[in-house]
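Note that one protein chain is taken out, while the other chains of the complex remain in position.
Entry: subunit A
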C-alpha cells in the first residue's frame, strides 16, 4: 500500500494537482521500512549479555522446505486432502481401466449391489480439515468421495479385494461414526439373547408398557439304556456274519416329557395379576399361534394403563421375544399382527365438543 503511495509522489509533478503533491498527512519522502526488516538475521549484532565480543561465526541456518506444496496456502490440510483424493481417484480409475472394468455398461452398473455411504457432517469435517467447511467445500469433498465409493462398488463386485480394501482404507477416514445407526433407521432393532439365553423385549399398548424377559425351559434329556444294548447286539451279529431272523417291528410309545410355562407379571403368577380370563388368554396367544406353549418361561414388569392395556402390551412383548428366540416366526407373527404395536390411542377432547366426538345436545333455538 505504501509502495503505491510513494509511486504517486514519484510521478511528474505537472501531471498531478498541487494538493496531491504536498499532502498534509504525508510524512517523508523516504519509503517506510519496518525496523525488523533492517535486522540482519544472518549476522546478528553482539547479544546484550555478551561482553566478550570477538569474532563469532555467523549462524548457519538453512530453512527446511515445507512438507507439502500447499503449506503457504490459507487451507493447507484441505487442499492436501483434495489433492490426495484426486490422486487416489486417478489411480483407481487407471487400475479399473486396466482391469477393463471401466467404462461399465449401463446394465452392469444398474445391477451393482448398493453401498450406501454416510459421510461425516460438515462440522465433523471442519475439525478434520482444520478449516471452516462451507457448503461449496463440503460438496466438493463429498463429490470426490462419492466417486471413490462408486469405484469401490465396482471393485468389490468384481472381486478385486485388494483394490477394494485400498479404497476402503481411504474412504473410512471420512465415514461418519453414526453410519450403522443411520442405515438402520426405521428398521426394527434386532434383539440379541444375553449370556443366559434370555431375550429382553418391550411391548406397548395405549399408555401401558411391558418389559418382558423370556428364557427357554430347560429340557432334560435322557438316553434310554435299551437302545444302546440293541445296537451292541447288532454289531456282534454282524461280526460273526450270523443272519438274524426277521423280528416283528414293535412300535415303542415314547414318553413325551411335557414342560409347562411359568408366566410371572410384576412378580405375581399370571392368574393372580389378571383376574379376567380374557386378559390371561391374551398373554398366552403368541404361544398358541407359534405352537410353543410349554417351551418358554416369562418374567414381565408391566406399568401404566389398565388391565386390558397391560395384557395387550404383554402380548406384544411376548410375541417380540418369541421372534427373537425363533426368527422363522417373523412372517407368521407379522401376518397375525402380534408384533404390531396397536397405534390406537385415546383421542383428545376438542373444544366445543363434550368429548372427542360427542357433541352437546343440539338446541333448535
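We take it that contacts are C-beta pairs under 8 Å (C-beta built on N, C-alpha and C of every residue); 3 or more make two chains touch, one makes a residue touch a chain; residues count from 1.
In this section, contacts and distances are computed from a predicted model.
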What is the missing chain called in its UniProt entry, if the choices are "NEDD8-activating enzyme E1 catalytic subunit", "DNA-directed RNA polymerases I and III subunit RPAC1", "Small ribosomal subunit protein mS29" or "Trafficking protein particle complex II-specific subunit 130 homolog"? "Small ribosomal subunit protein mS29"
Among A:141, A:163 or A:283, which one is in touch with the chain left out? A:283
Per the whole complex, from A:31, A:269, A:306 or A:327 the residue touching the absent chain is A:269
Out of A:81, A:95, A:201 or A:261, which residue would touch the omitted chain in the full complex? A:261
Which parts of subunit A are in contact with the chain that was left out? 258, 260-263, 269-272, 275, 277-278, 280-281, 283-284, 287-288, 291, 293-294
